[in-house]
Every structure is written in structure tokens, then in C-alpha cells.
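Note that one protein chain is taken out, while the other chains of the complex remain in position.
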Amino acid sequence: MLNYTLRRLMFAVPTLLIISFIIFALLDLAPNDPTGNLPLTIPPEVRAQIRESLGLGQPFHIRYLKWLEQFFVNEPLNVLEKMTGIEIGNSAERLRIRSWATRSPVVDLIVERMPQTLLVVGMSYLVGVLIAVPIGVISAYRQYSLFDQIGTFVSMVGFSVPTFFTGVVLIVIFSANLGWFPSIYDTTLRVTDWSSFWAQVRQMVLPVTVLALYNAAQLSRFVRASMLDNLNQDYVRTARAKGMRERVVLLVHVLRNSLIPVVTVIALGVPTIFSGAIITEQIFRVNGLGQLLITAIQGADIPLVQTLTFIFAVLIVTFNLIADILYGILDPRIRYD
Amino acid sequence: MKKMAMALAAGVAALSLGAGAAKAERGSDGNLNILYWQAVSILNPFLSGGIKDVEASSIVIEPLAKYDETGQMVPALVDEIPTLANGGISEDLKSITWKIKEGVVWSDGTPLTAHDVAFTAQYCMAPDGGCQQLAKFTDVEKVEAVDDQTVKVTFSVAKPFPYGPFVGKESPIIQKAQFENCVGPKAPECTAQNFGPIGTGPFRVVDFKANDVVTFEANPNYRDPAKPAFATVMIKGGGDPTSAARAVLETGEFDYAWNLQVEPEILAQMEAVGKGVIVTSFGTSVERIEVNLTDPSPDKGADRSTRAGGEHPFLKDPAVRKALSLAIDRELLVEAGYGAAGKPTCNILPAPENYASTGVDWCLKQDVEAANKLLDDAGWVPGADGIRAKDGVRLSVLYQTSTNSVRQATQALVKDMWAQIGVETELRNIDAAVFFGADPSSPDTLQKFYADLEMYTNNFPGTDPEGYMAGWLCSNIPNPDNNWLGTNQPRFCNEEYDALVHEMAKTADLAERGELAKKMNDILSNEGALIPLIHRGEVAAHSVTVEGMRMNSWDSQVWNIADWTRKK
Partner (left out) sequence: MTDTVLKPREGSAAPLQTRQRTLASDVWRQFRQHRGGVIGACIFIAIVLMVIFGPYLHDIDPKALDVRAKNQGPSFAHPMGTDNLGRDMFAQVLAGGRTSLSVGVTAMILSLCLGTTVGVIAGYVRKLDGWLMRLTDLFLALPLLPLLLVIIMLFRDTLRKAFGPETGIFFLIVFVIGITSWMQTARIVRGAVLSVKEQEFVLAAKSIGTPGRRIILRHILPNVLSPIMVSATLGIATAIITESALSFLGLGFPSDFPTWGRLLYDGVNFLTINPSRVIWPGLAISLTVLSINYMGDGLRDALDPRIRGR
């Protein structure tokens, strides 16, 4: 397994380089333009100069190599410098990756967005998993019971109704009519005491609900399907025949084996926590990484989009590796070597 | 205690403390929550021309003179506006001299001087800086500080309207001491400065989260000791216009929301809740359909949509253009998509009063019969499928615009109206960042105009239309030679029109300038190079508890935020 992990890690480097190149080429080819959102009162000649000042006049490969240097050399050095407080080389001359829209270092923007994204999207993912697993297990164990039917119905509706709809419905009911929860997430809120903690909880309720519903709906289907597959296996019959208690059979034997494919699904979902939930973040103005990405894409802010998507790519590759390793640990029959 | 205090929690605490105090006291009215659904990216308008960025920065940094809600120039950092009459403008129209008000200080306590003004010009005009407001400094030869309070702008040509630099929200004054090391290519690297400019305005920046939220506090050194009434301001960003309207009108979480292009019936229903009111004001924005007078057929290859590729197969016929305009029921477009924020118009230049033509009104009333007759007379006869044709050319148009729900509704309505005169329409909507992007490699831009008709809104900054009208000069036609840069989208080329533009550049008298602009407007509208549809207003919503707002389309919408107060 260690051998396998090392081999995969080595393989990851060229993979990521290729991915970064393809993303860069794609963004370069895309027809949207950084001056697209400016008012038309800014004349075309000025637009041409703006484009020039952003470095768009340089050839493609130079811009790509520059980005590589900034991402893999300059930014890590910068982080190192911040952590240790020792100046390495000429740090003032070192070019950082700067967003075209905000002109500030991309890494700072990402760090600023992390808390709300991890809190809201991460929490909703956790809540989603916590709901989905028991629902999936019970639904499968009591297949075609009333609970299963209702569970299936709710989760299918939950999945097929998009978040842009559920979000607005929740706002209209709970913010506009009942006035229980705020419809706009305040990123400047600092939790210092009970009342601010309560305010934080309240502003998280709606976005977390919307996202958790969606995640749970999807996940519970996979749990149910996987449980059903295992419930009919011979080892279950053997366990029951041995006179094991049903609880033990279900929770120890069946659940453990059923979770194997589910772990893949969960691990694959983790990077999406970081990429945020674009629509939900927009609706509730959580303004996390998802909103950062979509604003950047709409504004053709290439350095920001490139860096963000590349970080997501790293996460995806990493979590796929983690999923594979977990898979090998959970299911001893699987051998990669 | 179920009653909501919401995001106002912090502000409410401050409010209750200051509730007993007299009205005219700085910072007595607590917190003001503003919602710009396009989030603010940067507070330096020279590095981002986006309206949201320009307006948010206008709370902090100010120009020498602003425009009020009627389009009149009002002094901000000066005592009076220089004119020919008071000697502020030289006789040859080549220079203008501004005298800065005594005793104005920056929020850090240092005095504002003419050197700051001169530096601002130097900052924006520096090569390689990518200054986005460079157009405000067109033809500026030099800007020099005569003494600490006097600054002189010299132009390379006679400028009948010399109020480009330092007037209006697009060219505020920045502090020399703060930005001194940020000139030219260094400008984007000064993050701290770009995120927190020091200004002379009523508020100063406390915290800035790019593309999310800005918090301001009252400027302790503001020139009017009794203002501003609010102690803090928060500008939040993100989301869409409908939910922004809801946050002010229905939930009451916010006090002010900007740019609410939402279907009128939705706004009306939200307003009925009674927590806020909708305000509109009209500037110079006109939603128009521009007509491609050249042939956009893909068969033309490199000559597609250029004058070299030849005239448009059917839009070259003035009767067709006129019929298309006559067939549109503009009242209906207003009712469906704009409500109080739109008025039908046949003019491309609807304001200010001095320049607005009243001569063209033949298109105001929909007249399908007349349109049909025009086409009949011109020889366009309906075929078997009901679509008119002549010599094998069918009246089938590709009609493009940017993606926006109101625009798509307008498209659907217009398509229906044109069907009544036997014109077939294919609709296309393009992502705004592509459509307005002017990227020469993209086929879908406004300038390339690979369609028969395209619809969008345009206007001009300030109150002088000279540069705007010059946009339709024959020499401003986008084509591959000028890298598709150019503002003459219809590819309109008319000697009489060009002559009028050149005459206006030499005319100083306001009344004469007005006459010239009106003539140009009439040519454009009557020739049918453009089909003006709607004179668009700006829509905003504010809470019923906020007073003193004067909605302004000529300058920043928050131009008089120093005067806003909370109703007691």
C-alpha cells in the first residue's frame, strides 16, 4: 500500500502540471474579457490599454511560465516568509499572482474567503452525511416500507429541485414572511459572546439547510443502494444463521461493507466543499470561495480563476488518492500492487 | 423576543445610545446598510471603471465638482465652478483654472493642496498604468499647481467643454502622499492604498473585503462638522437584483439597494409591504437596437460585417429599417420590463434638456398598418410562410443582446411584433462578459456585430454629449484594421453627420451646441441607423427610515450620502 501511495504521489506531479496547462489554455481561449463588465462609457482605446497593462499582450507561453513561477516559487516563498519572519531573497521584487479585478494578491483573497466557505459548506456537508447514512440504512433495511417510500420521495424531490429554487422559497417563508432568519450572511460578524454566536447560528441556518438537503438526498441514495446489495450477500445469511443479533449483523457487518463505495462518494465530495456552492453562496450572499470563483469567471479574471481552479485540481487529485487508499484499507480484497 | 434585529444588531446598539441626541450631529444615526449586488472589487476608480467600484469609492474620495440630481455642476472641493464669465476658462478655450476651497483636509488631517490635484492627473496619465478613466483626461496637455490652492489644466486643443478632468465620480482627487510610490506599472501593486484610499469625503474606510463587503466610519476631519449623520456605513455585495430589492423592501435588513433592474410587477408587490420605497431618476441611458448596415453573412469571411463586405442585403433599404421601428409598441416594452424606470423614446440623445431633441416622434406610437404599407410599397411581399421577401432575399433577422431577463422579455415581445409585419426573427443572447468584452478574438462581441440587429444600453458620463455623438463618425466604424475598436456599431457613414460633429468641436456657445446635437440626433433616428426604444432610468430602493436621499443619474447615487439621515 505504501508503495502504491508513493507511486501515485509521483504520478500526481506531471498530472497536475498537465491539468494546469489545460486550464490555462482553456481560459486563454475563452471569449470573455476582463473589460467586459466595464461601462460602455469607457472608450475602446482605453480598453485596449487596460488589456495591455494586464499583460494580455504577451505571448501565451510566457504568461503561462510566469504563472507557474509565481505559483510554485514566489507564493510558497511568501508564505514561508510570513510564517518564519525571515526575509528570503528580494521579496519586494518578487511578483505575486494578482487578481485583475481587485489588483490584490490572489492568495490573500482565498485566505479571506476560507472561513465562511468551510463553515457553511463544510457544515452542510457534515449535516448531509449525518442525515443520509441513517436514512439510507433504515430505508434499505426496511425496503419498501412506509419509511423507505417517504425517504425515497423526499430525497428524490430534494435532489431534483435545484438550490436556486429552494433557497428563494426558504427566504420568502423564513425571512420575508416569518422574519426568523436573516436572508443575508454577514461576513463581518465576529463570534465573541453568546449573542454573536447566536447571530452566527441564525445566519447559517438557511444556507446550511438548503445545501444539506441537497447533499443528503444524493448521498442517501448511494447508501441505500449499497446496503441493499450487501443485505443479500451470503455472509449476512451466515451471520444470521450463527445466531448473531440483528443489530450486530446490520451495524457491524452490513454497514461496514456497504460504506466502502459510499466512502468514495463522500471523499469525492470533499473538494466540492472548498469549491463552495456557487448558487447557494450567491443567494444568501455568503461570499465564500464559490462566489469568488463565479465573479472571477464572469469578469474573466484569469489569474484568479486559474489559481482557484488549480487549487481545486490539487484537492481533487489528493482526495481521489485518499479515497483509493481508504478503499484498500476498508476492503482487504482490493489489491492495487 | 422574536422580533428581528438581524444584521442591524450592531447598528441598533449604537442607535439607542445616540437616539436622544440632536439631529444635526456627526455620527448620531448609527449604522447604514447599503447593498450593491455587484460586489465592490477595489476602491480606486482609476484601476477599475466598474460602476460599483466608482460609486463605492465616491463615499471616500471626491472630485473638485459634482453633478447634482438635475445634472447641474455643483462645487465640492472648490468655491465656484470656473467659467468663461468668471475668468476661470481662458479666452482661447485651452485652459481652465480651479481654485481649491480653503481649509479642506484629508481624513488623516493633512491639508488638501493643488499638488494633490496635479498628482492625480499625473497618476492617471502615466504610461503603462492602465488607468481606466483615461478618457476623462482626453487632450489634456498638462496639469500644474500654480500655488497651493490653484490648479491649472491646459489642453492641446480648444475645449468648449473643459469639465472632463476632476469633475464627476470618475475622476476624484487622490492623496499625493499616499499614492506617490504607486505611479505607472507600480499602481496595481499598492494593495493597501487601492483598498483604503485616504479621502476628503464624509466617510473613511475601516475594512475592505474585496468582492464582499466594505465598512466605513464617519470621517472625523470632514469639512462640515455636523455631517455625516451616520456613524458607520456598510456596503455589502453579491447576489442578484431581485433578492437585493427583497432585502430592502420586504425583509428590511438593508437601507439602500442599487441598480434594481427587476420586472415592474415584482417591485410593485415588494414595495406594497411598506418597508421601503422605490426611487428612479433619468440620465442619458437609452436602450436601443442598432442596425447592421453591412453584411454579417459568414460567407463574407474576413469582410464579414465590414464596409468592405458590402451593404446589408435588406437592412440597406430605409423602408425596412423604418418599418421595423414603426412596428414596435414601445409602451408595451416599458410596461413589461421597465415600469417607472423607462419611457418610450425615438431619440438617441434624450437628455440633458439643452441637447434633447423633441423633433422626432414618429415612432412613439406603434403603427403596424403603416409599417406593412411601407414594406408593400418597397416591394417586399409576403411569401407562402408569411415572411416577406424580395428578389429571393427573405426578411429574416438575427437579433442579439446580452443575457438579462428583462432584455430577453423585450426580445420576445419585439419578435412577436415583427412577426406581424412579416419579419422572421431569431433570438440570441450572449453572456455579458463576452458581449461587452471587446475581445478581438471572440466572434460574439458588440463591436464585431456578427448579427443583423443588436440591442443594448449606452449613455455618456457627465452632461456633455460631444464625445458620445462623435462615436457615430464614419472613422469610428470597428473593422479589422483598427482591431475592431470603435463605437460606430451600425457602420453608419454620413458626410452631413460628420460635418456636424466637427463643427460642434469648434463651437463654445451652449445654445448652438444644443442645436448641433439635436440635428445629429435627428439624422441618426430618422435614417434608422439606430432604433431607439426606451429612455432608461436608474432604479434604487431605500428604506422608509432613511431620509435625505436625492437619486442622481449624473453622478454617483451616493453622491450626497453626507446628508442622509435616519428618521426618528
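Order as written gives the chain letters A and B; numbering starts at 1 within each chain.
Note that a contact is a pair of C-beta atoms (placed from the backbone, for glycine too) under 8 Å apart; a residue touches a chain by one contact, two chains touch by 3 or more.
The structure presented is a predicted model; accordingly, all values stated were derived computationally and were not measured.
Q: Can you tell me which of A:96, A:221, A:253 or A:285 touches the chain that was removed from the display?
A: A:221
Q: Taking the full complex into account, find the residue in B:442, B:459, B:488 or B:543 that is in contact with the omitted chain.
A: With B:442, B:459, B:488 or B:543 as choices, the missing chain is touched by B:442.
Q: Among A:76, A:115 or A:162, choose the residue that contacts the chain missing from this document, as touch is defined above.
A: Selected residue, touching the omitted chain: A:162.
Q: Which one, B:266, B:370, B:505 or B:544, makes contact with the chain that was left out?
A: Going through B:266, B:370, B:505 or B:544 one by one, B:266 is the residue touching the chain not shown.
Q: Even though one chain is hidden, which residues of chain A still touch it in the full complex?
A: Counting only chain A, the missing chain is touched by 8, 11, 15, 18-19, 22-23, 26-27, 29-32, 144, 152-153, 156-157, 159-162, 164-165, 168-169, 172, 218, 221-222, 225-226, 228-229, 232-233, 260-261, 264-265, 268, 271, 293-294, 297, 305, 309-310, 312-313, 316-317, 320, 323, 327, 331, 333-335.
Q: Where does chain B touch the missing chain, residue by residue?
A: Its contact residues with the unshown chain are 242, 262-263, 265-266, 269, 298, 332, 335-336, 402-403, 405, 408-409, 411-413, 415-416, 426-431, 434, 442-444.
To be clear about the criterion, only the chains that are shown with their structure count from here on.
Q: Go ahead and note the Å separation of the Cα centroids belonging to chain A and chain B.
A: One centre to the other, that is 37 Å.
Q: If we count contacts the way the header does, which residues on chain B are in touch with chain A in the complex?
A: Going through chain B, the ones touching chain A are 2-4, 6-7, 9, 35, 38-39, 41-42, 44, 47-51, 128-135, 185, 187-189, 191, 194-195, 207, 209-213, 215, 234, 236-240, 243, 246-247, 250-251, 253-254, 273, 431-439, 441-445, 447, 456-461, 467, 478, 483, 485-487.
Q: List the residues on chain A that touch chain B in their complex, please.
A: 31-50, 52-54, 98-99, 101-105, 108-109, 112-113, 168, 171, 175-176, 179-180, 182-184, 186-188, 195, 199, 203, 281-283, 285, 287, 291-292, 295, 298-300
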